Structure formats: C-alpha cells, structure tokens
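To keep things clear, I will list the structure first and then write my remarks on it.
Removed from the display is one protein chain of the complex; every other protein chain stays in position.
As written, the chains take the letters A, B and C, and residue 1 is the first residue of each chain.
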Amino acid sequence: MAALRVTVWNEGRHEQVHEEVKKIYPDGMHNTIARSLREKGFEVRTATFDEPNHGITDEVLSQTDVLTWWGHMLHNQVEDRAVDLVQKYVLNGMGLVVLHSGHESKVFKRLMGTSCDLKWREAAETERIWVSDPGHPIAAGLGDYIEIPHEEMYGEPFYIPTPDDQIFISWFKGGEVFRSGCTWHRGRGKIFYFRPGHETYPTYHNPEVMHVIANGIQWVAPNEGAKISGRHHVVPIEPLPKE
Amino acid sequence: MAALRVTVWNEGRHEQVHEEVKKIYPDGMHNTIARSLREKGFEVRTATFDEPNHGITDEVLSQTDVLTWWGHMLHNQVEDRAVDLVQKYVLNGMGLVVLHSGHESKVFKRLMGTSCDLKWREAAETERIWVSDPGHPIAAGLGDYIEIPHEEMYGEPFYIPTPDDQIFISWFKGGEVFRSGCTWHRGRGKIFYFRPGHETYPTYHNPEVMHVIANGIQWVAPNEGAKISGRHHVVPIEPLPKE
Amino acid sequence: MAALRVTVWNEGRHEQVHEEVKKIYPDGMHNTIARSLREKGFEVRTATFDEPNHGITDEVLSQTDVLTWWGHMLHNQVEDRAVDLVQKYVLNGMGLVVLHSGHESKVFKRLMGTSCDLKWREAAETERIWVSDPGHPIAAGLGDYIEIPHEEMYGEPFYIPTPDDQIFISWFKGGEVFRSGCTWHRGRGKIFYFRPGHETYPTYHNPEVMHVIANGIQWVAPNEGAKISGRHHVVPIEPLPKE
Partner (left out) sequence: MAALRVTVWNEGRHEQVHEEVKKIYPDGMHNTIARSLREKGFEVRTATFDEPNHGITDEVLSQTDVLTWWGHMLHNQVEDRAVDLVQKYVLNGMGLVVLHSGHESKVFKRLMGTSCDLKWREAAETERIWVSDPGHPIAAGLGDYIEIPHEEMYGEPFYIPTPDDQIFISWFKGGEVFRSGCTWHRGRGKIFYFRPGHETYPTYHNPEVMHVIANGIQWVAPNEGAKISGRHHVVPIEPLPKE
C-alpha cells in the first residue's frame, strides 16, 4: 500500500514572535509534526500561512490524502478562497485532522456550521485524556488514558454538532472536562478533532499525542466509495403516466 | 402559553415572473403559508427577498421564535449579512424550518457545512412521503404516509450530515427515494428540513403538508436551557499547584 | 394539561439492610424521590422489588407516563417478565429515567444492547456535573455545572451505544470523567440516564439533582405520534405487473 500523503498546515506565527514557542519548536510546529509523521511512514509536506495562498492550492490538495490544521492568532486573516478549497476537498473525500486551537479556524467552523466556542485557561495544569470509545481505531494501542503534565485547559460547553464518535474526554486538574477527541463525516470526507497542543507546551513532542494524530490520519484517510453518476437533473427510471 | 412567533421568509420571485406560479400563489407563497399558520394559532409575519435587507434584521429576528425559509432562483444573491444573522440567531436558539429548494440556500448550507446537493426532475409525478419515525412529534396526527399527486422529484444521494432524526422518507413514481424529513441540532437551535413544495404545484395548499410544517414549527421552537455564564477565559475551580 | 403520571421504582433493599442508608432514606429512597416530584406537580406512585411482581404490571404501566428506575444489589433477581413488560411499554412510548446504579439493571441493558459497564470507586469525593449541551431542555434552569460534595465515582469507558444527546459530563476529584447525562430513543419511547445517586450519600435530597430528574421526566414523557396502521403484511399501493 502506498504511503498516505499528508499535508501539515501550520499558521506558524507564534514561533516567529514568541520566544518561548520558538524554543519548543525552533523550525516551526509543522516541522516537528512532519518529522514525527515521516518516521511513522507517512509521505509528508508542510504548508504555512506565510506561503503564497497560504500553501493551500489545487495543486497541493489534489496530492493530499489528509490535511492537518493548526492555527490560532491569524484565524480571521486566512483567505476565504483557502477555506472554500479545503471544504471542497473534504466534501470530496480528503481527510482533515483539526488540532487544538484549530477549533476556532474558519475551516473547522465552515464544516461544523456552529461557533465551536469553549472555555479556556492557561495555567500549565495536568490534562488526563480518557479513552471513552476503546474499540475505536483512533484509540488503538493506547491504555486507559494519556496524561499530559502541562497543558492549556479547554472546558465544556464545546459548541459543536453532536460528534459521530466520542473517542476521548479530558479531565483537567483545575476542575473542568472537555470532549477532546471527536469525529464527523461531511460529504465523502472524515474529520477528526484532537484537543491538546497549546503552543507554549511541548505537546507535539509527546509520543502518545503523535501516536493519536497518526491513528487519526489513518482513520480519516479517503476510501473508495460508490461511483455516483454525478448527474443532477435525471430522467425517470420507471415509466410515468402521461398527464 | 403565548402563541409562537413565526417569520415566513420567501424569495418571492417565481410568483412575479412565472404565470403558472402566480396562479397558484397569487399574493406569493409566503402569504399562503402565513394564512394557514395563522389559522393554526401562530403569530405570523412574512419577509421576502425584495424587502430592504431581505427583511432579515435584528429587529425581526429578535422577535422571531421560528423562521421558515423558501428560496430557489436567487440563492446566490442573498446577502451574506443576512446569512450571518440567521446563523447567529439559530445558534442562540431560534428554530429554523427549511422548505423544499431551500436545501440549496446559503442559510441551510452554512448550518450543514456540506453541499446539500441532490438529484431532481420535474415530471408532475406522485410523491409518497412515508413516516419512518412514528413516535416523533413532527409526525403527530399523520397516518402511514402522505401522498402528493404531483410533485418535483428529489433523489438520493442527499449530501447532508447524518440527521439526528429521520422522520420521513419519500417514494417517487419515477423510481427514486429521498430523505424528505430530517432534523439537526446546531448550538441551541433546532432545524427541520421538509422536502415537498415545488412552486409549480399547489403543495402549500395541501392540508397534510401544512400540518407537518406546523408540527415542525412546534418542534424547532426555542426552549429554556442552562444559564451558562458566557465567560470564555475562566479561573480554576480547584486549587492548582504552584509551578 | 393533566399532571404527568410518574412511577418511581426502587429496589429498596439497601434501606433495609444498611444502617447508613436507612438514616438517609428512612422510608426508602423511592419515597424521598416521590415527595420531591409531587411537590413539583407530578402525580406519583411508587413500586419496589418486594411488591408482588415487583410492582411492575400491565395495570401499573398502562397508567404510567414515565417510569424512573433505581436498583443495585438485586439486579439479577428482577424477573424477566418485568423486564419484558418495561421494554414493551417503552417501545410504545412510555418514558424511562434510569438513575445511577440502574446502569447495570436488566431493564437498561435490554434497551441498550450493550454491557453498560464502567469503572467505579466509593471515596466520598467531589463530583462536578458539567452541562455540555446548554440548549437541552433537561439542562433548563441550571448554571454551568452542578457540584455534589460527596459521591461515588463512575469512570469511562461507559459501554453504551452513542447517546443521541450528551447533556452532562462529570469531573471527579480523584481524576476521572464520565458521560453522566445521556438520552436515547427506542421505538416510540425516550430514555434518560442520569448518573448521581449512590445510596450512602444524600444525593436525592439535593435540589439541583431533583431539578434535573424533573426536567428529565418532562423530556421523556410520551408525545402523540403518527397513527400507524399496525398492519405488517400489506398489499401493493401501486399496480404491479402480472408475472
């Protein structure tokens, strides 16, 4: 089986303007993620906000099986053209993995139809990500939970459509809970949202987190479906009475 | 209990430019729908594409419990401002009933996140709308099915997110099937899509169709929910260790 | 509107054999729950394991709009006849509210089809029940969460079919999370599972807990649906060709 072709999209601005983020991800969060995924056997390219067209073009997406998306500061500056294109490809079968603050990206909100709002707090607190659907392939190889010593808190209510699968639910030391691993189908495409990944903590250096992201990529990867005719205006199959 | 306040939105253009539609709905489809709903005890106003701001303003929506939406020719000319406003109100609890060709409206596609595409044919054929969820309040008072002698055909695949409730499925004489009554939750709001209603047939004069629309309005009506604080950036409830 | 007729079912054995439980519920947990519900305007009767037929008969259920179910020690001694009867009534529209350890009752497992297993611990720890679906009528009138100072812990994975609505998720001081408020549709009936209620803590004296149970009863109450013919072997509606 040919390797899955993954495009890792990263806003990439925190790494330029915040020293503490630069220390954790010296050549950008996308390259940390990409290296880990390459080691796992994926064929990976990266794209960032600062590239022409944000690196989101027909040429790139037509060669992408799965797109991962991390953004934060510049959500509202992402061009609608790029959002339209990502939506089009997802509806046609491209997989999408939305990471952490990507919950508020135009791309995710476009596909969900809701505000995707939540509560939050930066307090370097413990997050314990419980497996709530142990039979799900995205949980393959995990134990009862993943523990991350320092993360940003996200709390309910998370304003999303009811997920198709509820794979992970997080516990936070400070007292909140969050649906931190969720999936949805949209058209022929599959979407996986995975919560952890605040830029000031080394979350994407965590092997268990990268294991889940890899599982998620496998799970949202496109599959063969029906060869629908594509005709919209159709003639009757059965004979109709003359009026 | 005070009457539900319903705003019936209609594009209203076919009635101006097509003689056969004008005959069926002399003062516009919205007025036919509104009269029927008033007889059933709703407090009804109407709004159309040609009004300033399409009649979709904060003043109108803040006094609307449920909005019904019929459009066709002018979908792409509906202002994004109006779409943004409808989405905002639905996410805050306003009910939405989307009728027939409203499946391709900006409003519906915004809330679904998908293309909402389907097959279609105008051949004045029989539609038989089967009840697939007999316990659902939207089916209250119906028998096994509703039969409409002449309708436009809509056929699967219908590119929508999996509905929360699948209340009706249509059979068409010419050989197709369609998920013709579906619901979704989005934020605090509820949405009901109901298929029949092609402009060249007298569908909104059909008492059973209007009965379902009235049931749908009751079902998507806002309800009291939790009084969430609305704070997004929150402090810990439990004591956190000093780092 | 006539008052909803609620039957509060309680195993009722802990109150007989454990002193600490007897102190909290001197005349049985069912009577504590029933009194609270009567104050809220429901028409309430009770039934317990020790009554003939466990108090679950056609006569009782035919006059019951909503049944609530609490059991624990004697799950396996509940007669299958009673389970069959409850299932039959739920599928025909009777509402069911399953409380706490009722998660492992024959009644709940019959309607879910799964093991309904979970993790647990008795350590008198804090439970914080977060509202994850603020627009849901079962959350009406609540704030961001309910806090219970001392409860038994239930932890994920909870082996249930994906709930239709995910209304509450619990945080536990000891480190776990749990989907503590869930709904399902089965036939014409609606089911609400609500987690708190361990027999050694005064949970059913907590006004917020009783408020949620009352909301749940309202929500699962039967509604009018379609008048389906009930014929199973049917003749063609459309003419079929002679073979």
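Throughout what follows, a contact is a pair of C-beta atoms (placed from the backbone, for glycine too) under 8 Å apart; a residue touches a chain by one contact, two chains touch by 3 or more.
All values derive from a computational prediction rather than experimental measurement.
Participant: Check each of C:Ile56, C:Val78, C:Leu99 or C:Met112 against the chain that is not shown and name the one that touches it.
Facilitator: The one listed residue touching the chain not shown is C:Met112.
Participant: Which of these, C:Thr162, C:Thr200 or C:Asn223, touches the one chain of the complex that we don't see?
Facilitator: C:Thr162
Participant: Of the residues A:Glu19, A:Glu59, A:Asp80 or A:Glu224, I need the one that contacts the missing chain.
Facilitator: Missing-chain contact among the listed residues: A:Glu224.
Participant: Can you work out which residue in A:His54, A:His75, A:Lys119 or A:Arg188 touches the chain that's missing from view?
Facilitator: A:Arg188
Participant: For the full complex, which residue in A:Glu104, A:Asp117 or A:Asp164 touches the chain that was left out?
Facilitator: Answer from the full complex: A:Asp164 touches the omitted chain.
Participant: What subunit A residues would touch the chain not displayed?
Facilitator: 93, 128, 131, 134-137, 139-144, 164-165, 173, 185, 187-189, 223-229, 237-238
Participant: What does the interface between subunit C and the hidden chain look like in terms of residue numbers?
Facilitator: So the residues of subunit C touching the unseen chain are 87, 91, 110-115, 117-121, 123-125, 153, 155, 157, 159, 161-162, 164, 173-176, 184-187, 228, 231-238, 240-241, 243.
Participant: I need the residue numbers on subunit B that touch the omitted chain, in ascending order.
Facilitator: For subunit B, the residues touching the absent chain are 128, 130-134, 155-158, 162, 164-166, 169-172, 175-177, 179.
Basically, only the chains that are shown with their structure count from here on.
Participant: Would you kindly state whether over half or under half of the residue numbers at the subunit B/subunit C interface are used by both copies, giving same or different?
Facilitator: Since more than half of the residue numbers are used by both chains, the interface counts as same.
Participant: Per the centroid of Cα atoms for each chain, what is the distance between subunit B and subunit C, given in Å?
Facilitator: Computed value for the inter-centroid distance: 33 Å.
Participant: If I count partner chains per residue in subunit B, which residues reach a count of at least 2?
Facilitator: Residues 164, 173, 185, 187, 228, 237-238 of subunit B touch two or more partner chains.
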